[in-house]
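A single protein chain has been omitted from the complex, and every remaining protein chain is retained in its original position.
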Amino acid sequence: MTDLRKDPLIPGKAIITAIRQDTQDIKTYQVRDINGGKPFDFEPGQCAMLSLPPAGEAIFSITSSPLAEMMEFSIKNAGRVTSEIHNLKIGDQIGIRGPYGTPFPVTDFEDKDLLFIGGGIGLAPLRSVIKYVLKKRDNFGKVDIVCGCRTCNDFVHYQEITEVWPEKSETNVYLTVDKATDGWTGFEGYVPEYIDKLGFSPEGKTAIVCGPPIMIKFVVQQLKESGFDPADIYTTLELKMKCGIGKCGRCNIGSKYVCKDGPVFTAKELSGLIETF
Amino acid sequence: MLKLDKDKLQDFLTELAEEYQVYLPIKKNQQTDFYSFEKLLNSSKVLEIDLDARLSVKSPKSFLFPRSESYLEFKKDNERLDFKLKELTGKPNLLFGIRNCDQESFKLLDKVFLQEPVDRLYQRRRESTITVVGRCLDQSETCFCQLFDIEPAASETGADLYYFNSDHNLYFTAASDQGELILSEYSQYFNNLESEKETELRMQAEKFNKTISTNSNNPLTINKPELLYENKEKIFNSNIWQELANRCLECGICTYLCPTCHCYDIQDYASDQTGERYRCWDSCLFSNFTEMAHGDNPREETYQRLRQRFFHKLVYFPEEQKESLACVGCGRCLGNCPVNIDITEVLALAGGVIND
Amino acid sequence: MPVEETVNTQREKNNFEPLLVAFCCNWCSYAGADLAGTSRMNYPENIKIIRVPCSCRINPGFVLRAFQKGADGVLIAGCHPGDCHYMTGNYHTRRRFTVFKELLNYMGIEEDRFKVDWISASEGRKFADTATEFTNKLIELGPARKLRDSRWKQ
Partner (left out) sequence: METITKQMRKLARESLENRLDLIIGWEEGRFDWQSKPAFITETNEVDRLSFNDYSLKNLAGYLLKDKFKNKNIGIFLKGCDYQAFKQLINYNQINPDNIQIWGIACPGLKEKDFNGIISEAERCQRCQNPIPEELETIIGKAEAAIQNSPEDKYQEVKALESMATAKRFDYWKEKLSDCIRCYACRNTCPLCECKTCMLAGGDSNNDDWIDSAKEFSQDFFFHSIRAFHQAGRCVDCGECEEVCPVDIPLTKINNKIRHDIEILYDQSEITEEESVKGPLLDFREDDPEPGIKGGTPNA
């Protein structure tokens, strides 16, 4: 007899153990399973489907490091499920299932210089792999992190970005805002402009880009022009996802399914797909 | 091979219906579709079994992948959230009188749903369903199963029982132990037949399979379905899709009648604090299929969605599943499309793009 | 046997308490209901009142949604034609729900399950009577299962 409990669509139960209001419309939620541990094992860059009946389900990148004992999600209030999540309090139970998606190939990253480029909420999917890299700092080369947001109070967990990350050896953090407000003295301009100004040399360097599609398009183009090999540029593709297991057809692009073969793709893989968004 | 006299069919099905939930082609106001045997018995209107209709209106995929199926009940009171699974109840299904193209379409659905991670909702129905294929000995003008090397007179692989429907009898052969079991358990309805009759029927089947696979008046023998797969960039970027999309109504007829379309949506129904989550059919032609929460829709235009339907079936699915095209040539889409969008027209236009 | 007897016997027989959803326009019928309350007129508590700014605010979807979620009868109460606070609101209600009531009955819903009535702010008595009569009628008719969503649980 088929055991429905093992069906991939059935969510497990988890509890919200901490909530942090990062920006006006982004909160970060800490989620643990019933007995306080990590709901399931995952690798950096993978996602989980959070289930909040009767609003429904939605898929989110796990922003905490896979080595941590809990899971963190930075969630922007954008649609029906996310607005319902933003009403949650500490101690509320939710459904969770996963892990979904192909993780960042951290083993290939070893001994390489890494350039992380995150735009707005796009930093969330990168956080998990950044924390993993900074935890196992010696396995990796130089680390440069470029984050861009609309204004200076849109950075998620600004304190960690500016105080924790730069302390790590050979780790530089560069911040930019679209519009300088409230006494912002750092760089003012879009991320592609800032990358151009910083002028990173491509030798032995792997770039990981995540953010709004328009930003990814220009940044990837720029990186290619400055000599980065498309196979060394990792980026993510954002499509509507429903089942998370590559069957419901919604996130099908070319012969790939974003929820199963992605959301992490190399620029080389993306250019191989006939349909591009 | 065993013979069942058609007069005894009703009693045979009645006894079968004690053990199985029997569905069979029933003619209801000039249309033949799969309905339950009980419905036939206790329906006031005169409904009749119709084993001669070439094809049912809807494909029998709805017995393995129903239009909507709830699988989870939830109960939410302030911070507590409880889930309860909805197990499948009732007798296993027995699909009596499907065609070989439908049977072959189950194999394509298996490639999607039974591939890791296995979809138990589909598996529990697939493993318990008995299929009985009625062999075709002629083709209607909208059929083209031979293009996907499917033998309408049935090559006896996959279903539990196969039968020839000729003159006043049904001639059964079993193709699985379940099939053997049924033939032996209900042997009182069957009697064996002279071997000449059996060879005559088999010869007829052979001849029919051969004639349709060689006849070239089917337009798809000129522009083959593999055309898209072999010239995907050129055809993808051609403007045949805008031309076809001019008249497309973006409705769900082609995807919902198609035996191999398997896209679905997951929705919640809430009755105050409790409710249930269910899976239901969805169509890549609907405007909100790829619409994201913040309103952006990568496939905004009709032609992008129409192209996605043909490319997923004839290019992406084969790339992913090693050369099996997601089509069985039943012709339900081109027969029912309100504006006659037809795979032969698409491939003819595609052929035109490649030649010039 | 007067109407009262038959209704009570039926009520005990299968202790069926109908759910009557009433959309009352804020300016007249809701005030009428208030008046019925303040002047101590009793009417069955099966009636659940939803206040709407005007009877023409109600969309036929509300009526069907009410039946889907367990209502046994739906009442739309508005001002008498001509007294509408918004001048022409209830004229539109009248046309809209005359056509919709016909459509519902045509598609198989008993005529007595859905009623449109005009109750002014001073007609507390009429509100109480309408509520009582409608509830008794629903007890006779029994639960409305035709349009109820099978997934709906109380």
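A, B and C label the chains in the order they appear, each numbered from 1.
Here is the rule we use: contacts are C-beta pairs under 8 Å (C-beta built on N, C-alpha and C of every residue); 3 or more make two chains touch, one makes a residue touch a chain.
Because the structure is a prediction, the values reported are computed rather than measured.
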item: Among B:Q31, B:T157 or B:N215, residue touching the chain not depicted; value: B:Q31
item: Hidden partner interface residues of chain C, rising order; value: 60-61, 64-65, 67-68, 81-82, 88, 91-92, 94-111, 115-118, 146-151
item: Hidden partner interface residues of chain B, rising order; value: 29-33, 53, 57-58, 66-68, 70, 141-142, 219, 243, 246-247, 249-253, 256-257, 265-269, 278, 280-283, 286, 288, 291-293, 334, 336, 338-340, 342, 344-345
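Simple rule for what comes next: only the chains that are shown with their structure count from here on.
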item: Rounded Å distance between chain B and chain C, as computed from the means of their C-alpha atoms; value: 47
item: Whole-Å gap between the CA centroids of chain A and chain B; value: 40
item: Contacts with 2+ other chains: residues of chain C; value: none
item: Per-residue multi-chain contacts in chain B, two or more chains; value: 269, 275
item: In the complex with chain A, residue positions of chain B that touch it; value: 71-72, 74, 76, 79-81, 83, 85, 87, 112-113, 117-121, 123-124, 127, 232-233, 236-237, 262-270, 275, 277, 279, 282, 284, 289-294, 298, 308, 311-312, 315-317, 319-320
item: Complex contacts: residues of chain C adjacent to chain B; value: 69, 149, 151-153
item: Touching residues on chain B, where the partner in the complex is chain C; value: 70, 269, 271, 274-276
